[in-house]
Structure formats: structure tokens, C-alpha cells
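What you see is the complex with one protein chain gone and the rest in place.
Order of writing sets the chain letters: A, B and C. Residues in each chain are counted from 1.
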Amino acid sequence: MNTFGDTIKITLFGESHGEALGIVLDGIPAGMKIDFSDIDFELTKRRPKSIYSTSRSESDDYQILSGMYDGKTTGAALTFVIPNKNTQSKDYDELRFLPRPSHADYSAYVKYNGFNDPRGGGIFSGRLTALLVIAGAISKQILNRRNIHVASHIYALGLVSDRGFDLADIPETSLIQLQKLDFPVLDSSIEEKMKAEILKTKEDEDSVGGIVETCVLNLPAGIGDPLFGSLESYLSSLLFSVPSVKGVEFGAGFAISKMKGSQANDQYTMVHNEIKTKTNHNGGILGGITTSMPVVVRVAIKPTPSIGKKQTTVDLRTNKERVLEIKGRHDPAIVNRVVHVINAVVYFGILDFLSTNEKR
Amino acid sequence: MNTFGDTIKITLFGESHGEALGIVLDGIPAGMKIDFSDIDFELTKRRPKSIYSTSRSESDDYQILSGMYDGKTTGAALTFVIPNKNTQSKDYDELRFLPRPSHADYSAYVKYNGFNDPRGGGIFSGRLTALLVIAGAISKQILNRRNIHVASHIYALGLVSDRGFDLADIPETSLIQLQKLDFPVLDSSIEEKMKAEILKTKEDEDSVGGIVETCVLNLPAGIGDPLFGSLESYLSSLLFSVPSVKGVEFGAGFAISKMKGSQANDQYTMVHNEIKTKTNHNGGILGGITTSMPVVVRVAIKPTPSIGKKQTTVDLRTNKERVLEIKGRHDPAIVNRVVHVINAVVYFGILDFLSTNEKR
Amino acid sequence: MNTFGDTIKITLFGESHGEALGIVLDGIPAGMKIDFSDIDFELTKRRPKSIYSTSRSESDDYQILSGMYDGKTTGAALTFVIPNKNTQSKDYDELRFLPRPSHADYSAYVKYNGFNDPRGGGIFSGRLTALLVIAGAISKQILNRRNIHVASHIYALGLVSDRGFDLADIPETSLIQLQKLDFPVLDSSIEEKMKAEILKTKEDEDSVGGIVETCVLNLPAGIGDPLFGSLESYLSSLLFSVPSVKGVEFGAGFAISKMKGSQANDQYTMVHNEIKTKTNHNGGILGGITTSMPVVVRVAIKPTPSIGKKQTTVDLRTNKERVLEIKGRHDPAIVNRVVHVINAVVYFGILDFLSTNEKR
Partner (left out) sequence: MNTFGDTIKITLFGESHGEALGIVLDGIPAGMKIDFSDIDFELTKRRPKSIYSTSRSESDDYQILSGMYDGKTTGAALTFVIPNKNTQSKDYDELRFLPRPSHADYSAYVKYNGFNDPRGGGIFSGRLTALLVIAGAISKQILNRRNIHVASHIYALGLVSDRGFDLADIPETSLIQLQKLDFPVLDSSIEEKMKAEILKTKEDEDSVGGIVETCVLNLPAGIGDPLFGSLESYLSSLLFSVPSVKGVEFGAGFAISKMKGSQANDQYTMVHNEIKTKTNHNGGILGGITTSMPVVVRVAIKPTPSIGKKQTTVDLRTNKERVLEIKGRHDPAIVNRVVHVINAVVYFGILDFLSTNEKR
């Protein structure tokens, strides 16, 4: 459904081409002065721009409908609304019966008996992820005060790979630096290769996927629950809510399945009078509970479903195959935008999870 | 926490060496005759046995404490309890201060201020997965009547790989066959290689991880919700509750990140008068909602943390490094046991998710 | 928090004098044509008007931000927003430190450390109940098609009492008639007495409470769960969310405590080939589950806290007692408005509860 969270809840609404998108945040502490320039900064990173994204113009100008008084949060539900300025109806009558491959068009058509809003993907549109960025930006402001940091980079864009985090040793300064980047990579020399790959894909009227890697630093040990309350369960559930995510792994992830126990096991040691592990193949989580090592998660993003090439679909009125050509301008890659959404989602998730678990 | 599910809920309790383990299932329809021999069959598959697993003897003899009358379910909470027969206290006083690498010992110690049950991992023990197998076996009996089938195989054991499912074409008969296997693989020639790998690992006093691949067949289209109610969110949350899971991916999973959109997109076609896709890189789920194609999920399992080799840990009383030798007999591999747990968990998850979503 | 419901969820936001109020309804079936004139009709009944309520002018003109396409619901979150037209800031700087007796001013001040929106009660304002009326009006349209009806009357206004429902025999036609009344009473001769009581109370600069009685007709038997899932638990939880409610009772309610079992027990009989009870002291619910008899609930409403008379309070800055005079025009009674809110809330609750329980 459209609500998520335990101690801090978010509720989303809106469609790509409807009147407006919105998010209700409940549980944000009272008396907080929100840094709106930081929200704008985060929204700008996600927004399509330049030759590396779609050339559609999107605006994320929001209004605050509730939860603020006298420049501070009131503790009541905090509501942001982003009006959709560009909602003229193209002719969707035809398109709604021609499901686009790898979009939610067909599964939604069945679920909603054809009544779902077909314009621009409706509720399934990536446009709603702007709302998650707002939630993440506010969560970030709360967590940073406790010196907890989240940062993400484009671990892979198609076949072009960045180096990964050194799981057991991630300097705080490099994370803070990473947060500032519009096109975040650890190995700066890889940026041009990735951008070249995007341009080439665009020329081919095709699209390309990728992998996002995210790190959470300075979470205390002992946060989480065994069984169904694990941090991995919580974060994966949230991450798979982001459109286009097809895989989630923690620490060494799928690669750990190829290791021997003697390689994979994270042995304990003392570092600056604190108990740490020499390696961090478990990504900072054991038994669902944090160990104080960096929490590292990797997320697989599928290629943008909308491509210029001709594709086969089935006309839902006649059950006959049809050739589909998707007009318009599309993102040849979304991983460079989704990376900021993933980062926001992890910020929100960590804030909510920590708030709930610290009092257990 | 220890309860999971929406329309059908499971609640787990118990520790590895406590009095008993138990599971409460709430929401199982009234009037159902349970096939106990099938529960026993599933429990037997999970139970350690033969030279390929630990030689500890475990018994899964259960008692039913509630929810049955006159040989049928009553609709009230159905409770299974497995008494622990072997609960004599070894001396854990020493071991509780020497956290075993990659086990939950340390994170639990911090969370519970040292009061957690240290015997055999306590609540974090894989022993509790027997309870999940019971939940899965009951769910299976309900779903099979609707012709919905779940089957799993050992996709990889360390570096030895089985072939994967043909995502777009998975015959029902082969799934039903797979369910019968104690050591399930698709390519029968790979079984001996995997078993040889286990034996070799055992000789090395080491352990090995693996990957489980699971398929759900005959789910109708249109099941699931956008945003936070996606089938992927639901299943991943449940799967990460199984001890040792470090990654979850659907369809092509992480591999989809390397594809172009023109390769990855699942184009529509008509098959026997039904709308299907030619490929199934999305694993039967689009926008969080089923498409009627097979749902395919892959799960990364870490090597058994308990190994015979010497390891370094830190003594929690002194904060000094110590060499740790874990005595006793351990599973050199658990993927051949976890495969049955994953299968059970998916059976339960699909039953609950379907029950909840069909009424939407 | 601000979200309620299982299969159909409502999320509220907004404050009395903020930018806007809003409600997000998630789970409303797709393809529904909403009768907006009926929503307006219900909102009008709740709105203050005439000499029997406050003379403040409130407008409930709403906008729909999401969930509609082509005149029908899409199945996605349906969002209504009511902008607040009259949000000029009076001087609340003084008032926020002088908590009004029986309002939430003091408890909210402590909870939110003084940062809550003090204007007009903020989130605690009865103004938010307009949102519940919208949810109820939509639920009504869905339930009425199934011939399930909810109607309420002013059972008591201060010391002036209407007659109660004949619990075991409530004609559908009289319920439908009741729904149309602005000032709903069963005994039409009592209306003038109640209105006279309101006018007299107004002259005294005082206020008066009352009791609302609500009936749900044609609910099938077998809906509900034992233990924590009872219909009584569900409805009472929802009803106590309505501002000013201090008591909830079902069937004979508190009066049943004075009866003997031989009087109170509802004996079974056949009526038109259906199993019914001769009396209905249990209000259509046994063991938390419906019996097919009318569900009857009564709700105690406290007198409007805002009165013109002088009262004592404590200045939160100085901890000194102060005399408080509340200026402005206030409702001398709210039971004649709350009656419509209670009715709406029960409509919503029954729809959600029925949707969830029918598939158990």
C-alpha cells in the first residue's frame, strides 16, 4: 500500500500526470527547523538534466500543506505537495491497451480492471521518487546531527564498473564528499566512461541498467531484531519499493556464496579500543542486528523500460500481437538518477528503524 | 519481531537449547484436514543427515497444542511445539564472552546486554527454521489445491553451479518432481560434484556457501500493490529473515543491470490464448504486481559460520584478542538444508500475500 | 498516528488554521464513479450553520489531487484536500501559554515541547472531522450497493433524551429516512426541545454534551475475529479517535451490567427462515463476531470545551494561575454535528472491517 514506517511513517499519493504528487511524513520530531536549501539540493540531484537524462522538463516545486508553524515542525503530520504543471492529456486511449514491455502497464491493467491512470505510468511512474528524496533529505538532517551518514555511488552502469567500497574501512570524509556529487562515483576516472556509455546507448535508442552501492556509517551496534525484525528485512522491503530495483544484497552479497567460511567470516579485533571486525563481508549486520561496522547494501537497477526501438506487445482489446513504438524522449539510463533515490530511501529507513529499535 | 504475515500470521518462539521451539499459525482456514505425513516429509528434507551435514542428531517430533478438533483445523490459532530433547548445559560461561565470527553472538550481546541465551545461538539458531518448514508444508497443501506450486533447487554450492530455470518456460511437472528431491538440482549430473565439494570442505574443516533458486508457478496476474506493497518487498523481507541470507534477486536479478533495455524488456505475445511474455527477466513481477509468468527468486546463502579452523575473536570481558576454536561437528554446507527452508518460506509468503491481495 | 485501516486505509493531515486539510484513501476499488453531490450533502450536514451552531463560516470546498482519471477511481490513493481560506494569524503568542480547560492544549504542549500549532487547536481541531465525513460518504456509496446501511441519531442532548432504537427490530426504511435529516432524532417531537436547550445554553455562554446512537443494518453473520480482532475492538478504537468522545458501548451497553442473565441473554428464534435473536442486548456482536442482528453502538460526547464563562488556567511560562476568557463564537453543542461524523466513521469502519474479514 502507500504507507511505510513504524515510528516515522511516510504516505505517498499522486500520479505522473495527475493534479499533484504528495507525501505525508508523520512522526518527525516537533521543533525542528528544516533546511529547505538542502531539500532542494537533493531534489536537484535526482532531477533529469543535461544530455545524460531525458530532456523532459520536470519541476519539483513543492508546497507545504501542514506540519509547520512559525518556521518549525509542529510534530503533526508534515505534508509536501508537488503540483504537476504539465498535465495536458495526450491521447492515451490507444496506448492504454498496448502495454509497454517491462513497465507495469499490463500487471496494473489486470489488477485495476483497466481503470488505472495510464498517463505516464500513473502511480508507477518514477516521478513519485521525488517524494522519497524529500523524505530522505529531512531524515538526513536528523541523522547527520548524530553523525550518522549515508552515501551512495554508481557501482556499475551497464558493463562499466566503479570500484566498490572497501567494506571494512570507509572514511567518513569520503562519504561526505560523495554526497555532494551529482554523478557519484568512487573512481573519478570512471565518470567519463559511464557518460560515454550513456550517450552511445542514447544514440542506439536503447537503455542501460546498473548497480547502486550505498553505505551507512556510524550506526551503533545492537540495532535490529532477530527473525522478522532484521535490518536486512526492513531495508530490502523498502528498497524493492523503488521502481526498477530487481536485486538487493548486503556486504559481500551474492559473492559470499562463492567463499569458504574461512574467507567469509569476519574475525574480531580491537581498533582504537572498539570491537571491530577485520573484514566486513556481512555488511555490518549479523543476525539482523548491527555490529557497528559500516552497513553496505547494493541494489540492481534494470535498464529503463522505455526505449525507442520497436517492440512487440499485445493489444488488450483484441489479444493480437502489435508492434509498439514508444515516442518521446526517455532516459537512456536511470541509475544516475536512482542512485539519489536509493540514498534518500536508506536515509529514511535508517532513521525510522533506529527510532523504533533504540527503545526496545 | 517474532510475528509475520497479514491475513495468515506466524509467530515463532524458542531457542536452540531451550525447553521447546514453537510456531503459532493464525488465519489457517477452518475445516482443513492436514496431511501430517507431508509435514514430516518436508521436515525430513531439512533435517541434518548423512555425511553431507552435521552429525548432530536432531529430532523434529512436534506436538499440536491448539487449533485442531476432530482431526480438522478449527480456524483458531494452530500451534506446533517441538520439544528440545537435548538441552543439557555444556559450559557456555566461557563461550558467551567469545563471540564466534559471522554468528550473531556479538550483535546480540550488545542488544541484549549479555542476557541472551548463548547456548547454540539461542533464538538465532538455524534450528528455528524447522518451524518455517512446518508453516510452508501447511501452506503448500492449501496452494497445491489451487494448482500453485513452489519448487527450489541448489543453484550453486560454492563454485559448483547447477543450470538455472529457463525463466520463461518452466514445466509444472519438473517443479513437482523437484519438490520430491532431498538434494534438489536441475542438472542431475551436478549432484555428485556438489557432494564431493561438501566432503572436501569438511575435510578442510571449512564451510561453503551457495545460492538457492526458487520458482512459483501459476500465480494469477494482478496480485500485488504498487509502492510499499510489492510482491518483491514482501518476499524479500521474509527471505532476509532466514538465517544466513545475504542477497535476494528476482528474475534476471543483478544480471539485468548489465543488459540493454532491448535485451532485458520482456515483450508480450500470445501463448495458448493467454497473454505471456517471450522472456521473463522481470521474474513474473512488474511494478510489484504479478504478470502470470513464473515468479523466480534467487537467494545468496553465506558459508556456515561455524568452522573447525582457528579464528580470532575478542574476549568481551577483557577486550583482548583471543584465538577461538569451535569444537563439535558442524554443517560444512547449509545450502542443501536451507534450500528446503527457502522453499517453505516462499510457500507461506505466497499463501499469505495471495490471501491478502485477492480481497483488495 | 495519522493512518488507520487494514484493507482500506485513511491518512489524515492538516491543522485548523494551516494551509490545508487533507485525506488520502488507499484501497478504494478501481472503476468507481463517485457521487460528489452525496459527499457535499454529508459535508453540509456536519457544517456549522444556523443559530444552533457556531457562527464562524467554514467552507469545505475540496480539491482532488490524485486517484481519479476519466471520472472514475483508478485504484491508487485517492486524495482530497480542503484549503483553509481563513488562516490569518490572530495573536496566539499569548494564548499558547494559557491552556484552555478540557482542550488538548496542555497535553499537546507537553508532548510537543510547545512547538505544536496553537491556532484553533491545530491538529486537535474538530475541523479535521470534515475529512472523516468524506471518507464516510465514499464508504457509504460502496456499502449501500450491498444494502448495508448506517444511520445515527441524537440519543441525548444534555438532559433531553430521544427514544433509543428498538435493538431487535430496526426497519431499513426508517434508517434511510434518518440519514437524510440534518438534526436526526427518532422522536420528532424531541427536536424542538433539544434546540431550545441549545439556545438556552448559548445564552448562558455555556455548552452541553450528548450521546449519539448508531445502527448498522444488514451486516452478514460471521464477520469478525475472536480476541484482538473483534468488531467491538475495531470500532471503539476508531470512535475514540473522534474528538470529544468519552465512552463507547454496544447493544445494551452499560445497562447490561444491571441485568440478570435471564433478561440479558438473546434467545434464538426463526424469523422469515433466518436465525435471529428475540432481543439484541449484545448489539449484533457475540465473541467479537457479527450475528446478523443490527449492530448498535452508543457514543458519549462531552460538552464543547470552549465556553464564554470565565475559567481558571495556569500560565505555562510562570506556573501561576490565571483567569481565562475565551473570546469568539463557539458551538454551544456539538453533538448535533458530531452525530454526522460518528455516522461517517462507522460507515468507513464497517467497509474496511468487512473488506478485511470476508476473505478470512
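What we mean here is this: a contact is a pair of C-beta atoms (placed from the backbone, for glycine too) under 8 Å apart; a residue touches a chain by one contact, two chains touch by 3 or more.
The model shown is predicted, which means the values in this text are computed figures rather than measured ones.
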**Request:** Write down which of C:G27, C:P48, C:G67 or C:P99 is the residue touching the left-out chain.
**Result:** C:P99
**Complete:** Sole touch to the unshown chain from B:I123, B:A300, B:I326 or B:V339: residue B:I123
**Prompt:** Touching the left-out chain: which of A:N144, A:N218, A:T312 or A:S355?
**Reply:** A:S355
**Item:** Contact footprint on subunit B, counting only the chain that is left out
**Value:** 1-3, 9, 11-15, 18-22, 24, 26-27, 30-31, 63-69, 72-77, 79, 81, 111-119, 122-123
**Complete:** Contact residues on subunit C toward the hidden chain run 1-4, 12, 99, 101-108, 110-111, 123-124, 128, 156, 158-159, 201, 204, 206-211, 221-230, 232-234, 236-238, 240-241, 243, 245-254, 256-262, 264-270, 273, 275, 277-278, 281-283, 285-291, 300-307, 309, 311-314, 316, 319-321, 335, 360
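Operating definition for what follows: only the chains that are shown with their structure count from here on.
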**Message:** Measuring from CA centroids, which chain ends up nearest the centre of the complete protein set?
**Reply:** A
**Message:** Suppose a student superposes the Cα atoms of subunit A on subunit B; what rotation angle should they report, nearest 5 degrees?
**Reply:** 180
**Complete:** When centres are defined as mean Cα positions, the distance from subunit B to subunit C in whole Å is 46
**Complete:** Two or more other chains are touched by the subunit C residues 27, 76
